[in-house]
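The complex appears here without one of its protein chains, the remainder shown in place.
Our next item is chain A:
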Amino acid sequence: MAANFNLPGQSDSDSPSLNDQSLFSRSGNRSLRVAEKERRKNEAEDPFVLALKYFSEVEAGTPVYGNDEVERNLVVVEKAAYSRGLSPEAVSVMLEFAMSLRMGTTLCARVLKCLIPATVVPQEAVVRAVVWLGVGKIPTSTQVLFIKWVLTMFDMIDAKDQLRAIYGFIFSFVTDENLCPFICHLLYLLTRKESVYLLLSPQGRQPFVMHLLSLYKVFCPELVTLSIPSRMRSGFRNHNSPWKSALIGIQKRNGSQVAPSISLALTVKDKGSSRKRKHGHLQLPALSSVVNKEAAEPSSLRKVVPLMQLHSFTQLLENMHQIELPAQMGSLLGSSLALQYLDCVQDESAFLRLNFWLGYALHEEFLFCGDGGTSQTSEEALQFLNRLLSTQHFLQEGFSSSEVFLYKFLSVWDGSLLRPQILGLLSNIPVVPSSRIGQLLFEPLMQLFLTSSIFFKCGLMECLNNVLLKWLNWHSVYALEDDWDISLNSHTSINMTLSGFKDSVMELVHFVGRLASLGLQLEGCHSLLLSFILDFYETVCDTFLKYGLPLIVMPPPGVFYPALLATDPVSVDRLAYIMYRWGFFIPMLQSAVNLSGCTYWQAFHISRQTFREFNQYLLFMVSCLLNSKMMFQPGVGVQLNEELLLKSNVPQYWTRFSLIHHPAFMSYAVDFHQKCWPGKKDMDLNSIKNSKMWGWYLDYLFTQGYDGLKHFVQGNISWKSAPADIQQSDSLSASTVEVHAQLS
C-alpha cells in the first residue's frame, strides 16, 4: 500500500495560513477519494476498506445516536487497529474524520484512542489535524488527547518539515493554559535555530516552559535573558498514554510478518518498545531526508544537509557548517559519523537535545517500567546500555542525563541488575561537587558495597578506580597551571574551581579508603579484594607524576596493615611499590611547593599529619620487613601490648614479619635455604640473617619478580645518612626519614 499523498496545494503552501490550510485539507480529501476509488475495484468486499470509505465520505452532521452503520464501521476499524495497526492512509482518513468533527465530539476521542499506526503516520495528516485544532470547536480534553497522540507518535511521523513550517501556528497554542505543557513538549521536539519564536514568550516558570526556553537560549542566547538553572527536573512528563502498549504489541506482532519490506524493516529492526526503535532512525532511507531537501524553507537561504545523507568522513568535513541534525537525537548514538560530528563541533543544542532524549529514555525504560521490570534483563536493554557506554567511551565523557539517571537508579538498585553496564556508566560520571557527592553517590554505594558479595565489592573498587582516573584525566586536560579555575569546554555544565575539584577528589579517595577498610574487615582481608584496593592506591600515588595533581593521601591503617601482613607476597610487593612511589614523590613535591609558592600549589597544602603518617608507615614497614624488629609507636594505627605479645609464647615475636619469617615470604626463605645448603637436614632460617647471606637473599627475592620490593629496599638503603630521631619527626620533608636499613 503505497501512500500517494502528492497534494496539489502542498508546494505553494510554504507559509500556511488558516485559509491555505482549509484549501489544502480539502484537496487532500479529494486525492484520498481518488485513491479510494482505485482500490475499491480490487478490495471492494473487504469490510475494513468499506469502513474507511464510509468514514472518508460520511456527510457532516450525520447523527451518531441510533446510527448502527457508524457503530459497525467503527468497530471494524478499532479491531483492525488493535490487531495489526492502521496503514498510513487509514490513519489519514480516521484522523481527518475525527478532527473535522463531522459526527460530533463524542466520536472524536474514541477514534483518537484507536489511532495506532502500523508503520508511519503521514505528515500531511498531522498538519491537517493541527489546523483543525485552530477551528476551535474541539473540547479541551480532546485537544489534549490529540497533542498527546502526536507526542507519542512523533517518531513515527514520516517527515517533520511541514510541521516545522507551521511552527508559528503551533506556537500560538502556547497561550492556552491547558494545552501549554503539551505544546511546549511538541515545540521542543520541533525547534530549530530558525524557528526560535519569542514574540509571544510563554509565561511562567513551570518546568515545561523552562525546558523550552533553555533550548531557545541555546539557539539564540541574545533573545533569552532569563537565567536558566543548569540542570532541571525533566520538564515533560511521561504520558502513560493508552497507545504505547498497543503500539509495542503491534510492532512486536508485525515484526515477524513484514520484516522483509524495506521501509518497515527499519522500524522493526530493534523490535520491542518504541524507545529502542529509535536507534534505527539514522538508517532510515531517503524518505525523510528527501522531503527535507525539497522543502527548502523560504525564510532561510541556508542550505542544510541532513546528517543521514553523509556517508564518509570527507563528506562530513565538507558539509560541516551546514549539517542538519536528525529529528531523533537518539539516532546519533548509533552512527560513528554523527558522533564524530558531535565531538568536533561541540554543538550545544545537539548535546541539549541528546541529553533530553536520553534522560527521557533511561527514565522510562529503567526507572518507570510498565511491567514491573521483567524486561530489564532483555537483550534490548543490554544493547541499549552498551551502545550508550561505547558512545561515552568515544566522546570521552558522560552525559549529564545519564548522570542524573544514575543517581536515581542507585537509590533503588539491588546491586545485580545490569551490573556491568551500570558500573560502566558510573565510571564515566563527571566530577561531582564535594557538597553533594556524599548524598548522591556515597550513601547508596556504601550500602550496596557492604551488603553485597565479594564479587560486587571488587567490581565497585575497580569502578571507583576508573572514576578517579577519569577525573584526573579531565583535570589534566582542562586545568591551566597557575590558575584557580579549571577552564571548561562549553557544553559541560560544571563550573568548578580548582579547590572544588581537589575537595571532590579528596572526598572520593577518603571514601574509597573507608570502603576498603570496611570491606577488608568484613571479608577477612580477602586477597582478591586487596588487589583491587591496591590498584586504586597505585593510581592515587601517581597523581602527581602522571597527572600533575599534587595530592597526598595515605592509605588508611585498615588497608596498610592488612596489605603489609598479608599472606600473599604480591600484596606486600605492591604495597612496597606504593610506599616507594610516595618516597620518591614527596621530596619532589616539597621542593616544587617551596620553589614556586604560587596559589596553585598552595591549594594543595599538605598537612603535617600526612607526613607524620607516611613516616610512621615507612618506619614500621622498614623495621618490620628489613630490620626484624617490630616497633609499635604510640598513636599509630596498630597498638599491641608488649605483655600480650610475650604471653603468646611466640619466640622472638619481633622478627616474625621480617622478610625471612613473614608468612608471605617464608616459602622463599625455605627455598633459598635449601639452595644454599642443599644437604643440610635441620633448617635454621636465622642463618640467612648474616649480612652476606641477607644480601644474597634479597637479590634472590628480586629475581622472583618482586620489583616493588626491590625499589623499596634500594630506595631506602640509598637514603641512609645521618640518623635522626624519627619518632618525633613531624618534619615536612620526607627526606628526613632517615631509615636505618641496617642488616641485623
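Details
In the analysis below, a contact is a pair of C-beta atoms (placed from the backbone, for glycine too) under 8 Å apart; a residue touches a chain by one contact, two chains touch by 3 or more; residues count from 1.
In the analysis below, contacts and distances are computed from a predicted model.
Taking the options "Eukaryotic translation initiation factor 3 subunit I", "Geranylgeranyl transferase type-2 subunit beta", "Centromere protein M" or "WD40 repeat-like protein" in turn, only "Centromere protein M" matches the UniProt protein name of the chain that is not displayed. Across A:Leu440, A:Leu460, A:Val505 or A:Ala664, the single residue that touches the chain missing here is A:Leu440. Residue-wise, the contact with the chain that is not shown comes from A:Ser452, picked out of A:Gln421, A:Ser452, A:Asn473 or A:Ser527.
Contact with the chain that does not appear here is found for just one residue of A:Thr62, A:Ser83, A:Thr106 or A:Ser411, A:Ser411. Counting over the whole complex, chain A has residues 229-233, 240, 366-374, 376-377, 404, 407-408, 411-417, 433, 436, 439-440, 443, 446-447, 450-453, 493-495, 518, 521-522, 524 touching the chain that is not drawn.
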